[in-house]
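Shown here is a partial selection of chains from the complex, left in place.
Chain lettering (A and B) follows the sequence in which the chains are written, and residue indices restart at 1 in each chain.
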Amino acid sequence: MATPYKRLDKNNAAVLLVDHQAGLLSLVRDFTPDEFKNNVLALADIAKFFNLPTILTTSFESGPNGPLVPELKAMFPDAPYIARPGQINAWDNEDFVKAIKATGKKQLIIAGVVTDVCVAFPTLSALAEGYDVFVVTDASGTFNPVVRDAALNRMSQAGAQLMNWFAVGCELHRDWRNDIEGFGGLLAGHLPAYANLMQSFSSNAK
Amino acid sequence: MATPYKRLDKNNAAVLLVDHQAGLLSLVRDFTPDEFKNNVLALADIAKFFNLPTILTTSFESGPNGPLVPELKAMFPDAPYIARPGQINAWDNEDFVKAIKATGKKQLIIAGVVTDVCVAFPTLSALAEGYDVFVVTDASGTFNPVVRDAALNRMSQAGAQLMNWFAVGCELHRDWRNDIEGFGGLLAGHLPAYANLMQSFSSNAK
């Protein structure tokens, strides 16, 4: 009796980027700023690469939380962009849920700042409504590892799948032959160690 | 078939602060003293802010375990205060359980020292009696991370939800518009990085 595993499907997945705002990012201390920026942009590149419907949301961006990081704004100029007037759990915002429903997708890939609130709350809400939720743990940041572990445990116990941006990209891509150049370029752009391999390889090839 | 997630509700939650005593605090080594003090007082401020019924309990406070930390005593002068004559698991003390039942709440937010005993035992007892229990992992301390991990695993496997004080506050608050000034002030008081954001913001505003 075999049941297929909950596997990301590029035709059935949407991406939620929650509160990656210039101010809030200063609260993230469980990653170094360099690696966290890289991880978030890698996930964004994956969303672009696979043309996944992507939804942006922010919390009080005219206040201390600050504006959405400009790279994300620039990458998804036509994405639904929900500047929440006050709801902490994005799922409490009707426009946000409507935007998700409008995608028609049942698999939600989510990342945000901070993990224990801006990611955990909509994740738990989405699971409760029957969605499959894939939490991108390395594109979600928070105060420290103790807080992160509690939040990931809570989501995992509720049925969320914990992943990282690289695994998300690979599970969506499935087969290198779908686009070797494109996917390789995406990886090289975000994995310096992989870029070095390519560099050495092509240097040898000459 | 959607089931709503177990979500903290300020009308249905009580706070249990277990054995935050001056002597016992010297046993806590999985947090630095600065951050642990801050975390405990932040949780206490949340209990105050949302007017949650709060119950204090201590173990042998006239002996080496020492008195309840004075800040907590001062913040909750009218709270039930159960100085346990000997029971290690606070739930074995009838007055403690009665005080909880008297609140009429079904969601228990708990923190204490040490995590593996003073938090874990009443958590497991409360779960067994059908309560929803939310363990505040960063306001609970113990000997070292190996001990903490075992204790959190035991509670999580038994159905407890692992959280941190910031997430507890946000889940209770739900919407910033309920009180922007008040909740922002609470956060600024316990998150220096957030206070800095506000400082920079208001400085710019001038």
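Here, a contact is a pair of C-beta atoms (placed from the backbone, for glycine too) under 8 Å apart; a residue touches a chain by one contact, two chains touch by 3 or more.
What you see is a predicted model; the values in this text were computed from it and never measured.
Student: Of the full homomeric complex, 2 copies appear; what's the total?
Tutor: 8
The rule we apply is simple: only the chains that are shown with their structure count from here on.
Student: Report, in degrees rounded to the nearest 5, the angle of the rotation taking chain A onto chain B when the C-alpha atoms are fitted.
Tutor: The superposition gives an angle of 90 degrees.
Student: Enumerate the contact residues on chain A facing chain B in the complex.
Tutor: Chain A residues touching chain B: 23, 26-27, 59-60, 63-66, 85-89, 92, 114, 116-117, 120-121, 124-125, 127-130, 143-144, 146-147, 149-151, 153-154, 157-158.
Student: Using the touch rule from the top, collect the residues of chain B that touch chain A in their complex.
Tutor: Within the complex, chain B contacts chain A at residues 1-5, 7, 30-31, 137-138, 152, 156, 161-164, 166-167, 170-171, 173-178, 180, 191, 193-194, 196-198, 200-201.
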